[in-house]
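For this view, one protein chain was removed and the others were kept in their places.
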Amino acid sequence: MVLSSAFQIKTSGFNDVHDITAKVESILSKIKIINGIVNVFVPGSTAGITTIEYEHGVIEDLKRAIERLAPQNIHYDHDARWGDGNGFAHVRAALLGPSLSIPFTNGDLQLGTWQQIVLIDFDNRPRTREVCVQIVGE
Amino acid sequence: MVLSSAFQIKTSGFNDVHDITAKVESILSKIKIINGIVNVFVPGSTAGITTIEYEHGVIEDLKRAIERLAPQNIHYDHDARWGDGNGFAHVRAALLGPSLSIPFTNGDLQLGTWQQIVLIDFDNRPRTREVCVQIVGE
Partner (left out) sequence: MVLSSAFQIKTSGFNDVHDITAKVESILSKIKIINGIVNVFVPGSTAGITTIEYEHGVIEDLKRAIERLAPQNIHYDHDARWGDGNGFAHVRAALLGPSLSIPFTNGDLQLGTWQQIVLIDFDNRPRTREVCVQIVGE
């Protein structure tokens, strides 16, 4: 069995990190599939999905690591060609990836106690993001 | 229902980036499964799969970020032990990952408008890569 769902989230860009665990759990709680895989996917080329302990310190630490990985203040060919100013966001998104698959059993995501699913918006402006939640199981 | 498919792609290595979206869509268009998850996987330890806006500027920006992440011109124990000269490729592949899962609904991949699936070959020579496309759904 397959269930396709989605939700929207307003972001401010520039490494904006959002805990989306409750949104995913809410979808799982309303369906009859209790064992399987949840795929969380963000359409678009300037955002990513991963897990972290959603705690202010870790979030700031992660933002700094992403800034080191693809700094805002260096040259990007994308910006030179298109003038978008978000070349750093494209590179960050490609490195982190737009997709995360998580097992669930008896209706429960198999996350650790201090592990949350997060959307990170790398773009250089506010966005309304669609997040796809695809569930395959029985 | 499960469908297993694959295709081959010739690469030149050294961060060679290929848009494989049309290949994946072509497989989806020929089967009866219309809702589910597509897993795109590259066997081998010197290539990776992600998504980007497939545009010359972004591609060059991503290549430079990968070069910063695991530079070609530093020492690699792998090369010292085996003389392969592709230690940088192994590290890059491990960090990016060989696998991407994407939801599809009514036969359509839920990608963004400017988001393409790409294979990146990190190896230090031309390769013919097999890309596995595993589809689970209904």
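As written, the chains take the letters A and B, and residue 1 is the first residue of each chain.
As a working rule, contacts are C-beta pairs under 8 Å (C-beta built on N, C-alpha and C of every residue); 3 or more make two chains touch, one makes a residue touch a chain.
It should be emphasised that the depicted structure is a prediction, and the values quoted were computed from it without experimental measurement.
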Absent-chain contact - pick from B:Lys63, B:His78 or B:Arg125: B:His78
Interface with the unshown chain - residue positions in subunit A: 35-37, 50-53, 55-58, 60-62, 65, 68-69, 95-97, 100-103, 105, 110-112, 114-115, 118, 136-138
Footprint left on subunit B by the chain that the document does not show: 1-2, 4, 37, 39, 41, 43-45, 69-70, 76-82, 87, 90-91, 93-95, 97-99, 101, 132, 134, 136
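Note that in this section only the chains that are shown with their structure count from here on.
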Whole-Å gap separating subunit A and subunit B, where each centre is the average of the chain's CA atoms: 19
